[in-house]
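A single protein chain has been omitted from the complex, and every remaining protein chain is retained in its original position.
And now, chain A:
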Amino acid sequence: MDDTFDEMYGSDRGPQITIKEADNTHAQIALSNCDLSFANAFRRIMLAEIPTIAIDLVFIEANTSVIPDEFLSHRLGLIPLDSANIDDKLVYTRDCVCDQYCERCSVTLTLNARCTSDVPMTVYARDLAVQAGAQCGQPVITDPEGLGTIIAKLRKGQEIKLTCVAKKGIAKEHAKWSPVSAVAFEYDPHNKLRHTSYWYEEDAKAEWPPSKFADWEDPPQEGEVFDYDAVPNTFYMDVESVGSMAPDEIMQQGIKYLQQKLMDVMKGLNGEDQMEDDGGLRSPGADGGDYQMGGMGGGQGYETPFGGQDGRTPYGGGYGATTPYGTNGWA
């Protein structure tokens, strides 16, 4: 692709992206020369299918605040946690080899707060202590005071003591995993295509404020003839990040996961050959070889979920290579 050619002469050869405005919380882009369906797919994927980290499990040791446990857990879940480059740092718990959760698939945060003064105390997201050595999952703090989201307020003598487990997930499952608070989406700011009709008292033009994208497109000429064949061509998006990821990463991840989706369906389409597919579908935990060696003395180096403390595996006897039918040295 010859990008300089496109920049110099403009192009009708495929989609164009222009960034109008961007900082670390939001980005305004114009996506042109593409179809509504694609622009919408991009929007939907950014909203619902980019993985981030959010608190998913809460173990409450003490909660004497006025906020009930489930209310508190919900609030904790919604706190944005740093999810930059999460793909390199964390795996989904369901894909992990561990039994419940581990450092490979989760980040543990603890909260320990007690009010001892007569002044009511506010517990903020900054009071969440992330497990040592965590590469991600720090609460997102963007306010100048460095406090973060308010979790709860405590009166004298009240206490909150809990442990949270943050996991990787997508917003399709729960909105707390969404990297964006909103993705504004608009086309045809002057309503030249007449896809919408404005309600008005006397004059729609005078009563409706122009869209913030209005000056990015030419206003309609006086007495312009309506083009019945026109289709939307340029789409304006404003990606508002919740802070867990930079808008730039969100957009890039959006394209990546759209492609991932396509690859998955392609694989499903080619996956008619079951034998071929089985190898890929088996999770590392189900890897046959090692477990079968339990009876042959291969079990010493590790503990398996199947090979309980007595050293028996479902495949045979204990480590001593005896079978349930023979004498067992451990019994």
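In the analysis below, a residue touches a chain if its C-beta (ideal position, glycine included) is under 8 Å from a C-beta of that chain, and two chains touch if they have at least 3 such contacts; residues count from 1.
Keep in mind that, in the parts below, contacts and distances are computed from a predicted model.
For the chain that is left out, the UniProt protein name among "NEDD8-conjugating enzyme UBC12", "RBP11-like subunits of RNA polymerase", "N-terminal nucleophile aminohydrolase" or "Trafficking protein particle complex subunit BET3" is "RBP11-like subunits of RNA polymerase".
Residue A:262 is the one among A:66, A:129, A:182 or A:262 that touches the chain not shown. The chain not shown here touches chain A at positions 1, 3, 14-19, 22, 29, 31, 34-35, 37-38, 40-42, 44-45, 48-49, 248, 251-252, 255-256, 258-259, 261-269, 271-272, 274, 277-278, 281.
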